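Mind having a look at this structure? Questions to follow.
Here the complex is missing one protein chain, while the rest keep their positions.
We call the chains A and B, going by the order they appear; numbering starts again at 1 in every chain.
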Amino acid sequence: MTELLVAKGLAKAFGPTNALVDASMSVRAGELVAVMGPSGSGKSTLLHCLAGILKPDAGSVTYRDAELSAMPDSERSALRRNDFGFVFQFGQLVPELTFLENVALPLRLGGMRRAEAERSAKVWMDLLEVGDIASKRPGEASGGQGQRVAVARALATEPKVLFADEPTGALDSLNGERVLRLLFDAARQTGAAVVLVTHEPRVAAYADREVVVRDGRTQDVELVA
Amino acid sequence: MTDALRRWFGDLSLGVRLAAAGGRGSAVRLAWITIGIGLGVAALLTAASAGSVLDSHEQRTRARIIGAAPDADRPVPGVSPLYSSAVFTEFAGRRFGGEMLFADGATPPKVPGVEVLPKPGEIVLSPALRDLLASPEGTLLLPRFPQRVTGILGDEGLSGPWELHFYVGVERAELPGTSPAYSVGVPPERLYFDPLLSSLVVIASVVLLIPVVVFVAGTARLSASARDRRLAALRLIGADAGQVRRIVAGESLAGALVGLVAGVVFFVVGRDLVDSVSLFGMSIYGKDIRPSPALALLVFLVVPVIAVGTALVALRRTLIEPLGVSRGARRAPRRLWWRLLPILAGVALLAGQHRGMASQPQTALVVIGVVLVLVGLPMVLPWLLERCVRRSRGGPLSWQLAMRRMGAHGGASWRIVGGFAALLAGGIAVQALLLTSDSIHRDESWTPTADRDLAWTTTADSESARRLAERLRTMPGVRRAVSYDVVHAQQPPHLNGPVELIVAPCPALRELTPIQNCAEGDVFSFPEPNGEIADLPPGTEFVLSTAPEGRLSWRQPERVRPIARPAFHAPWSGAGLLITPAAVGQGVPQLQHLVAVRLGEDDPLALEAIRNEIGLTRPLSFSARATPVSDSERTYTAIRRLVTVGSVAALAVAAGGLLVVAFEHVRHRRRQFAVLSATGVPYSTLAWSVLWQNAVPVVLGTGAALACGLGLATLVLNTTPTPQRYDWEAIGLTGAAAVLAVLLATVMTLPQLRRAMRSEGLRTE
Partner (left out) sequence: MSIGHALLGLLENGPRHGYDLKRAYDERFGHDRPLHYGQVYSTLSRLLRNGLVQVDGTEAGGGPERKRYAITEAGVTDIDGWLGTPEKPEPYLQNTLYAKVVLALMSGRSAQGVLDSQRAEHLRMMRALTRRKADGDLTDQLVCDHALFHLEADLRWLELTAARLDELRVVST
């Protein structure tokens, strides 16, 4: 399998806090990687560096042999728009827009016409079993429904890599697992790789591989065993 | 190419959609933005109309002046002559006037606003005067208007809807010495502005515009943190910098355009209201408020540019950090030095124009200096506030909540308060300028402090003067009344001060001043107020008339006895002679018949009764009261009123802005308030915290504005050689208004706070 996304020796500090000290990991096409570790260990920071949202202080992130930090902002944005997808714990939907408009948003940013974008958004919403609340707004639905919509939005552009940061953190285990199953199945279908930050071993158990972050350092546990 | 264009429009329309979308919350936000920008636009349009207001005011007052045009007395075929004389009267502290008219023929020239000229015993009134006479407080005035009302003045003959004005018909005999007029109106002229006045106008308009601009910028950025989050979410899913900018541009453009429309509506509606309400004695026709087309165009261009521009500038941080979704990074503390630059530059400019250093103060530089200081104030204020907020430790929980919240999201309210402070500072400076120029326009040295109770009036002949004096003597509020005549005479050339010739029989002379022995044929001489005796050798000749029929003169007789100055005479006049009628002889052509009145204690009712007794066409003059006369004075009054109205309007706009911010704040923090109240924080604590949050910036801002305004006034007035005066009353009033605005904003947000605290606040993304 080809290495899609490779991070080597990442370091990132926020003022006096060293969020990442020496983190390396790779993501292969179509695989599902779980990132685990204690709170504050730097998981989210690692994810943001991988996705090109944060610029690491040291180290490199390459996507398909292109160095992310060397790209101009517009190119990185285009990458986020076309090749990456994001699902976070909350706060990622635009509260002013309906669910349908939210899902169609990345497509429209990519230049798709409104009607077309909303048609294909509807397909994804149906797939995630939230087609019936398409015209509601984020304030008007449950957390689980909102999360499914977020997944639909992340998948709508058929990304190559899907980044998820504690996507089920606020949901009960049954609902959490439902959302995850839908996410993983859809990712399998489109061949997207998934990088999943989670605290829950049961969630991590869905992954093919696990990366543990401790105090800003990664350990590829597979190698230790 | 077309594809790129389409995507451009796509982004812009997405922005518009974002501005409009989103249920009640964003509808409320959009409404506030609309109101905010709308108020700003309306204020700007009003300011752009100042010229037209002054102009039409001036034009109409000039158009009704009778017989003053250079060729007005040249007969015009088919037009019969019109005789007129201006009259003034005073009622309840208001001075107003009209014309006595006598039309000699059937085709007199047209007087603007008058349908049919009043015949003797008739009168035409302005609507405001008619209403005043019909109202209860007008009953006192009624006896002065016994004439039959035959018409109501039309708009074209009045300076404004609230002007008291009249045309009263009289007999030809009541208009002695007037010449016939064949035309009415004086050709329009440019308004006269003296230098201080014109710099005043410029500074005043800048002062009024700054808060409006700041306000537009502030409202355009309402709920910036919510928007930052939204945009960060967009960035996260791959909107690039250009796209986000276009989306933001679309979003704020939508607000600005809706605001423009609302502003025009406000303006038009407000203009119609102007006719029916009278603020501060302002009397303006709504139809006179016409923005100059160029300025209006400028407003329409500048407002969207400001709105979009500030939104884009505010975007910098979000663009760098698309992570705003997950966490708000801490801002770097504000830096002081570059914020201080405009103020320092302004102060340097003004100090350089100090009258000791520059030979001639340059108005342009002074104005630039003032603008720099006023622009600098809102820039320094956030720094000051931030310092204070950071310093604050301890205090009750509500205080702490307010401080921390301000530390985290102070932005919007600080910006509004900045505008507020600039307005206050400018207002204080303008007030000081107004007061200072006030003393230029009213010659204070001319107003003596004594003899406030001495008044006089004129009558047609000696006999009626004598009778009037008799009647007045019996009235309450009158201590003494004397009638006498004054002779108009050419002064002998060798005198440097005027010498007045007063003619009255002995009993009347005794009323004027103590005289032991008085017989017909006697002549007495009194000195100037400072005691100097005029150099009048016997035989000095006073020329009484140079009429072609024959020169008439009067020679001073041999025997002239010195006496004390008459206590009844106008204090500013010079030395004079008291002459018994026998000493004058017959045939003195030009006698002025006077009745002097010494009033009792200050009694407005008695005063009005006296005026009524004297009648409409004869004014009661006071020696100790100045009345506005000069052209410049009239403009000045109009400007001063406009400035007052303008600063009140701008203050209202600023208060509205504060309210908007407070509302938006509660709306936006709904969730936090709900959470806090759910954890048991009592309502009163939260309410207090909202009050603190509104009050602290305003109090700090007002303090800074006071210091800045007084400093500014001192600096500006230093550029002119006039003693400085500060309008402490107005300053106190504006301060009180600021406090009131805070309280109002807080009180009005409380219901919303209550609603937020009911758990519904917990249920939002």
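Simple rule for what comes next: a contact is a pair of C-beta atoms (placed from the backbone, for glycine too) under 8 Å apart; a residue touches a chain by one contact, two chains touch by 3 or more.
Because the structure is predicted, anything quoted here is derived from the model rather than measured.
K.L.:
Where does the absent chain touch, in terms of which shown chains it meets?
P.N.:
A
K.L.:
List the subunit A residues touching the unshown chain?
P.N.:
Contact residues on subunit A toward the absent chain are 38, 200-202, 204-208, 210, 212, 219, 221-222, 224-225.
In the analysis below, only the chains that are shown with their structure count from here on.
K.L.:
Give the list of subunit B residues in touch with subunit A in this complex.
P.N.:
3, 6-7, 10, 14, 17-18, 21-23, 25-26, 229-230, 233-243, 322-323, 325-326, 763-765
K.L.:
In their shared complex, at which residues does subunit A touch subunit B?
P.N.:
44, 48, 53-54, 73-74, 77-82, 84-86, 88, 90-98, 101, 105-106, 108-111, 114, 137-139, 146, 153, 165
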